[in-house]
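Every protein chain of the complex appears in place save one, which is left out.
Labels A and B are assigned to the chains in the order they are written; within every chain, residues are numbered from 1.
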Amino acid sequence: MYIRNAWYVAAFPREVGERPLARTLLDEAVVLWRLPDGRPIALEDRCCHRSLPLSMGRVVGDRLQCGYHGLEFDAAGTCVRVPGQATIPPGARVRAFPCVERWGFIWFWPGDPDDADPALIPNWWWATHPDWAINPGPVLYVRCNYQLITDNLQDLSHLAYVHTRTIGTGAIVDFPVKTEREDGLVRSTRWTVDSPAPPLFATASGYGDRPVDRWQIVETTPPCHTLIHAGCALAGVADRCGPPDGAGIHIKVLNAPTPETSGASHYFYAHCWNFRQHDADLKTLMFDEFKKTFEEDVDLLAAQQAMLDRAPGATQIDINVDAPGLACRRMVAAAIAAEADAAPRRA
Amino acid sequence: MYIRNAWYVAAFPREVGERPLARTLLDEAVVLWRLPDGRPIALEDRCCHRSLPLSMGRVVGDRLQCGYHGLEFDAAGTCVRVPGQATIPPGARVRAFPCVERWGFIWFWPGDPDDADPALIPNWWWATHPDWAINPGPVLYVRCNYQLITDNLQDLSHLAYVHTRTIGTGAIVDFPVKTEREDGLVRSTRWTVDSPAPPLFATASGYGDRPVDRWQIVETTPPCHTLIHAGCALAGVADRCGPPDGAGIHIKVLNAPTPETSGASHYFYAHCWNFRQHDADLKTLMFDEFKKTFEEDVDLLAAQQAMLDRAPGATQIDINVDAPGLACRRMVAAAIAAEADAAPRRA
Partner (left out) sequence: MYIRNAWYVAAFPREVGERPLARTLLDEAVVLWRLPDGRPIALEDRCCHRSLPLSMGRVVGDRLQCGYHGLEFDAAGTCVRVPGQATIPPGARVRAFPCVERWGFIWFWPGDPDDADPALIPNWWWATHPDWAINPGPVLYVRCNYQLITDNLQDLSHLAYVHTRTIGTGAIVDFPVKTEREDGLVRSTRWTVDSPAPPLFATASGYGDRPVDRWQIVETTPPCHTLIHAGCALAGVADRCGPPDGAGIHIKVLNAPTPETSGASHYFYAHCWNFRQHDADLKTLMFDEFKKTFEEDVDLLAAQQAMLDRAPGATQIDINVDAPGLACRRMVAAAIAAEADAAPRRA
């Protein structure tokens, strides 16, 4: 069902403060909290004594205290105090998940802790680089399987039908998509050349009504992280092989939809840009327009999932724009199969 | 479970306008929309590409356009355009249901389209005849199996207990019901003679406190259409064999409860009358009193269904007034069995 040996986003840093945060991630009840030094901790959210969610308790120093009988757990999930008795029963511990804060997100690793190498976290350096501005999004709760979100991000032709108010234009669908499959990466590229910019880009770039060349380069890596290189330049400036270094406006959209269950996702996203970085009005505009755009997808994806649930075996036809999404699904399926294959050998 | 080769009401005409209407009918997701010439169309409400409900899209000329990737479907359910590519994949179609507007309702046929003869629609001519006034009701959503509604309509003795505020009197239960079974019809007849009129009738007729002879003739035809001939005349005027042609006040109640699922129904109804047809106050009074009456049944039927669901195998005793309802259930069961029997021979 899921790739387990991988980093997933568990929360935005702003969500984990003095009070523990409860969140279901990959079907697991997880509680997120912080040590006094700020380090985020992810534990199983079920007291090993009488099953109260530990997220109903409170942080006491470097321990999480259960809100029912006061048992205390350290960062490794070990019970280190039982009120009213001197000894700790054997087996008094909860599961601890590797947990790291990086690039403006808190990541957790639901698989084998021994494999949890932080170097495997996607290199989303724009998020913390001084030349780039960033807007972390809200956490969108989407009632769909996380792979529908990858499909959605890897097929930006839907902008022409779903997001005409913000980032869509009808011109998009007239240009073909190139799909590239590399080891652990699916990339789709669409150049929409010599066309009007969509509303948000026309405003943000200052190009107004002038025709632009627009690029959308969408890179998905397992388990479900999609980096979008988006932008546009005045028509004829870019070389149409890759986004130009100096010219045009550049936006990086960081997408991390984490499965809550097989039928619902916590969708974390942020967008970074390298122009008018200190323009507060633009920052607000970007935040609002992206939010409006993504929320249009939320309703659509939930309706899609609901219909899939109603007719689980129904045939679906494929069209040209599905190629990158299908490549992503194959990539994820292969990784899940590889984990299933490796499991007995480890045991 | 259902008779499939039959016309069911899908909507009131007023519900299907510029925007497509989503409605679940006999467990099927259906989208209703109109061609530019006004003809109603009923299609499967699931895009054959990625399963988005087509009801989330929009009508573009004589086509329905999917709100996700812009595929377009014609009135026959055939995909006739895929944006961004010249060819249509084989099998790109959705199911189309025969659909007709008649007698103030939109009807659809969930069975074999070859058998969908509009002449099989019940002849509810009062709905559009100039001598008769009509009040189409609201669509009542009732959390019960559609056959409980037929039971309810075929046993008007419940008026004495449920609808005392509007059309019920205690006198009803003192008079026997005659049940007639014809081919494709169950009729129950009750004459409540020389008794006070119920509140609504007393007001509408102008008879006031004078005793009346009242008739309730309830005719059910498969799958679930119930026509009620109701009315009253001053006591002694009618011949008690059938409703008098010239005397008294006459009301025709058209009832079409369409199954949404086995446990819920869209209950469409209208009532027609041939007296004071242009009296706006009476029209409002009739609308309000019928609505109040039918909504009393909505709560009762939902409670009945909920209890049946709690105790599915529990014994129920029958009493005299159940005869017509039981006859209707046998009529429907025989039709379902006949369809099941015919299916292999067709195949």
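Please note the rule applied: a residue touches a chain if its C-beta (ideal position, glycine included) is under 8 Å from a C-beta of that chain, and two chains touch if they have at least 3 such contacts.
Nothing here was measured: the structure is a model prediction, and the numbers come from that model.
When the whole complex is considered, the residue among B:L35, B:V59, B:L308 or B:I336 that touches the unshown chain is B:L308. Interface note: of A:L25, A:C66, A:I134 or A:A233, the residue touching the hidden chain in the full complex is A:C66.
The hidden chain makes contact, of the residues B:D37, B:D318 or B:D341, with B:D318.
Although one chain is not displayed, its contacts with chain B can still be listed: residues 151, 155, 157-158, 160-162, 173-174, 176, 300, 303-304, 307-308, 310-311, 314-321. Across the interface with the omitted chain, chain A contributes residues 29, 45-46, 48-53, 56, 65-71, 82-85, 89, 91-92.
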